[in-house]
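With one protein chain held back, the other chains of the complex are shown just where they sit.
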Amino acid sequence: MKSYRTELYFEVPTRRAFINITDQVESCLQDSGIREGLVLVNAMHITASVFINDDESGLHQDYEEWLEKLAPHAPVSQYKHNGYEDNADAHLKRQVMGREVVVAITEGRLDFGTWERIFYGEFDGRRKKRVLVKIIGD
Amino acid sequence: MKSYRTELYFEVPTRRAFINITDQVESCLQDSGIREGLVLVNAMHITASVFINDDESGLHQDYEEWLEKLAPHAPVSQYKHNGYEDNADAHLKRQVMGREVVVAITEGRLDFGTWERIFYGEFDGRRKKRVLVKIIGD
Partner (left out) sequence: MKSYRTELYFEVPTRRAFINITDQVESCLQDSGIREGLVLVNAMHITASVFINDDESGLHQDYEEWLEKLAPHAPVSQYKHNGYEDNADAHLKRQVMGREVVVAITEGRLDFGTWERIFYGEFDGRRKKRVLVKIIGD
């Protein structure tokens, strides 16, 4: 069994954003030389997500508005977590969108349906954050 | 390390449905001959889910009503994604229910608790769609 590990770095200038990282993960896979196996891609922070969905800007605005409805940022005083911090909503939003994805690797490629793309979802940006890419297989 | 890959096909006649695919995944596992490892089961479409829960029809109706409350289908004009499409709600519902499950394989069987069953969750049906089953192990 072979294994490969790397980190991707993000510093989003806004509080929230969705960034397509499919090409970066595909590039890690090429570096790894692994042809059959699984890749795990996860946020290393608890106010961010890695998820798979559509690369369509209208949908990303829909996600933004929907998540604000499900877990509003303001007023920050509504959350007990927000003593010294103001990011409780980010911890909630991340649970809806998920921490990680596991993707099959087949014949050296991400084994994806037509429209599947991997996104980094930032819910508390404006600082440096990391995503882990771990690949195991042969 | 051995690996195995196949696709399951679904063509649901309604917009939404939950289908128990546990036996199909167990059957893939028998085909694979893998005794110890992990199986990844994921929707290859971004308006569908694979998740694990109870095979109980009352609960499935509860999921249907609950998801409609969290992310209503109509009016379709409330979503920016719905220019040429009407399925934005399906992209949202799928995030709540999840894209994939990873299940342990032990002694050649799905290593499940008593009531765990795998479901395909369709949120934008009436066309042919696919689920990926990828197994790695020994």
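To keep things simple, chains are lettered A and B as they appear, and every chain counts its residues starting from 1.
Throughout what follows, contacts are C-beta pairs under 8 Å (C-beta built on N, C-alpha and C of every residue); 3 or more make two chains touch, one makes a residue touch a chain.
Here the structure is a predicted model, which means the values were calculated and not measured.
Novice: Can you say which of A:Ala71, A:Ile105 or A:Ile118 touches the chain missing from this structure?
Specialist: If we include the chain that is not displayed, A:Ala71 is the one touching it.
Novice: What does the interface between chain A and the hidden chain look like in terms of residue numbers?
Specialist: 1, 3, 5, 38, 40, 42-46, 70-71, 79-83, 88, 91-92, 94-96, 98-100, 102, 130, 132, 134, 136
Novice: Give me the chain B residues in contact with the hidden chain, please.
Specialist: These residues of chain B touch the chain that is not shown: 1, 36-38, 51-54, 56-59, 61-63, 66, 70, 96-98, 101-104, 106, 111-116, 136-138.
One rule holds for everything that comes next: only the chains that are shown with their structure count from here on.
Novice: Between chain A and chain B, what distance separates the C-alpha centroids? Give it in angstrom.
Specialist: Result: the chain centres lie 20 Å from each other.
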